[in-house]
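Note that this complex is displayed minus one protein chain, with the remaining chains in position.
After this line comes chain A, so read on.
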Amino acid sequence: MPKIRTSRTKPPPEGYEDIADVLEDYEKKMRDAENESHEGKRKAESVWPIMRISHARSRYIYDLYYKRELISRELYDWLIKQKYADADLIAKWKKQGYEKLCCVRCIQTRDMNFQGSTCICRVPKAVLKKGTVVECPHCGCRGCSSGD
């Protein structure tokens, strides 16, 4: 969640104007998702849309800096500091095997039923038993293994 900007805050680094529209779009979507009614949804299900938008926005900034190299280091650091992107998640994406990771909680082995295991969404589709429908309770991920 980005910080609120007032007249006293420092202006954003150069190049921000170019991506401001996209970020504003994400913010609008996020607001809609937050205000959406939770009626008829399961307990776990209600946060999924929020997780999804947060993931998409992090992905957008990650791509801009690391893949497409369109923004400066300065702007990237500023965006991270303002929490436009999830720094922990991006840190994982840089590692091999975690390129598509959905959320950091899904690789937190301590939260799982069995010692040292991860979320079901981390299991490659080829290894899953036939007929298993994956929809992880943390973020609604349907599979984020790098091999898929």
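The criterion applied here is as follows: a residue touches a chain if its C-beta (ideal position, glycine included) is under 8 Å from a C-beta of that chain, and two chains touch if they have at least 3 such contacts; residues count from 1.
The rule is simple: contacts and distances are computed from a predicted model.
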item: The complex's invisible chain, by UniProt name, from "Pre-mRNA-splicing factor SLT11", "PPM-type phosphatase domain-containing protein", "V-type proton ATPase subunit F" or "serine C-palmitoyltransferase"; value: "Pre-mRNA-splicing factor SLT11"
item: Positions on chain A where the hidden chain makes contact; value: 40, 113-114, 129, 131, 133, 135
